[in-house]
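Other chains dropped; remaining ones untouched in position.
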Amino acid sequence: MSQRNELQRIEAFSDAVFAIACTLLVIEIGVPHVEDVLRPGALWPALKAVWPSFVAYLIAFASLLIAWANHHRALKLLVRSSGALLYANGFLLLTVTFMPFPTAVLAEYVNTAQANIAVFFYSAACLTMNLGFNLWWLCVCRPVRLLAPSVSKAAERRVTIQTLSGFTFYLCTTALSYWLPVTALIIISGVQVLWIVMSVEEEDRVESTDSEQVEPLTPVKAHGSWLSTIEV
Amino acid sequence: MSQRNELQRIEAFSDAVFAIACTLLVIEIGVPHVEDVLRPGALWPALKAVWPSFVAYLIAFASLLIAWANHHRALKLLVRSSGALLYANGFLLLTVTFMPFPTAVLAEYVNTAQANIAVFFYSAACLTMNLGFNLWWLCVCRPVRLLAPSVSKAAERRVTIQTLSGFTFYLCTTALSYWLPVTALIIISGVQVLWIVMSVEEEDRVESTDSEQVEPLTPVKAHGSWLSTIEV
């Protein structure tokens, strides 16, 4: 079985783990209990009281979606796997599957006096997930370079900078969260929305440069064009 | 890696999320507790009392199955992906994974005085899922058309009309549910059954026109015939 298949298997396994982690987030939202069931409209305030769970669900889903998109985008640059990558990928998935827990803690305590600890814990979990991705990328770059020969040094450096800046970002929000939990949470959400918008624009730029690909070119050319746009 | 593979990955990830969301619905059905375990037959009334959960489970499963079938049918018309589509698909999956929660609320309160709020909430969740699909389809059609060149304007308009009429439908049931929750729920279920029947007949019509495909034709012809039957 070729190396390409080895990568496909890592991708398939990772995709399944990401998909399940995303879906499990909703289990943590408990059905609200209404004491006075007979009074009409009593469910409204009970549903409204669940808002921290909704917010935590949204934020955590966005985090996992971004992590999944990044994981996939980086994986596409590889031509082969390694033993170290297999387990670095496993560690990354460990941090991914852990996310439902800090999310549940966040939902439970974000609107209490414990908010700073809850946001700190959540932000630290994001930091760990990012650390897992940095480690994953390190295993891609050394000791043996697993990237396709067509991936330029500039493209490689670009991903390195992205993962390291993500690390710095979560380090700052984790530190900030202890004093200003709500501010830290708003910054995390805001930057994540920004990442999504930037990523959409970037991919669309790639797409538009790439649009002649729909008319089948020679395979090598089509493959090269995608990579070359990254270097820009 | 080609654009076709990019679409396959989106499909595989989405399929996993749909499959998990469908399966998680059953977790919300709690095992009934019998106080007088020693009295023979005491489990009967306890099991019967779970009927709202069964009903909610059936309705929600049907909703997700229809959403999955629609998602797949539309995805088959695409030849390429875009950054916007990636995240529009992510938003659609967010609304899909959320469904177990309104389903659990529906199961808990459909036979209480809170029924109108529970059905309203459930119907609004369906509306949001439909909104996610409308957004998804919008990203398919513009700014860059991601559809296969062989997909006619008529076929494109057809899907647009279907998604918009679904939106109008859920808007009406959501409004209705506040005054007539049970009626709204029956209308939702009835129309979903109707959709399934119509969709079966439509696909079978496509199939029967398509039946010569079993004998391998030239690939282009086989592909074209499927699409041309849609325009009819």
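Observations on the model:
The letters A and B name the chains in turn, as written, and every chain counts its residues from 1.
Heads up, the rule we're going with is that a residue touches a chain if its C-beta (ideal position, glycine included) is under 8 Å from a C-beta of that chain, and two chains touch if they have at least 3 such contacts.
What you see is a predicted model, and the numbers here were worked out from it, not measured in a lab.
This structure file defines a homomeric complex of 4 copies, of which 2 are shown in place.
The rule is short, and it goes like this: only the chains that are shown with their structure count from here on.
Think of subunit A turning onto subunit B: fitted on CA atoms, that turn is 90 degrees, to the nearest 5. Distance from the subunit A centre to the subunit B centre is 25 Å, each centre being the mean of its Cα atoms.
For subunit A in complex with subunit B, the residues that touch the partner chain are 11-12, 15-16, 18-20, 22-27, 29, 31-32, 34, 37-44, 47, 57-58, 61, 65, 68-69, 72, 76, 196, 199-204, 206-208, 210-211, 213-214, 219, 222-223. Contact residues on subunit B toward subunit A in their complex (touch as defined above): 1-3, 9, 12-13, 16-17, 20-21, 24, 27-28, 79-84, 86-87, 90, 93-94, 97-98, 100-101, 104-105, 108-109, 112-114, 116-118, 121, 143-144, 149.
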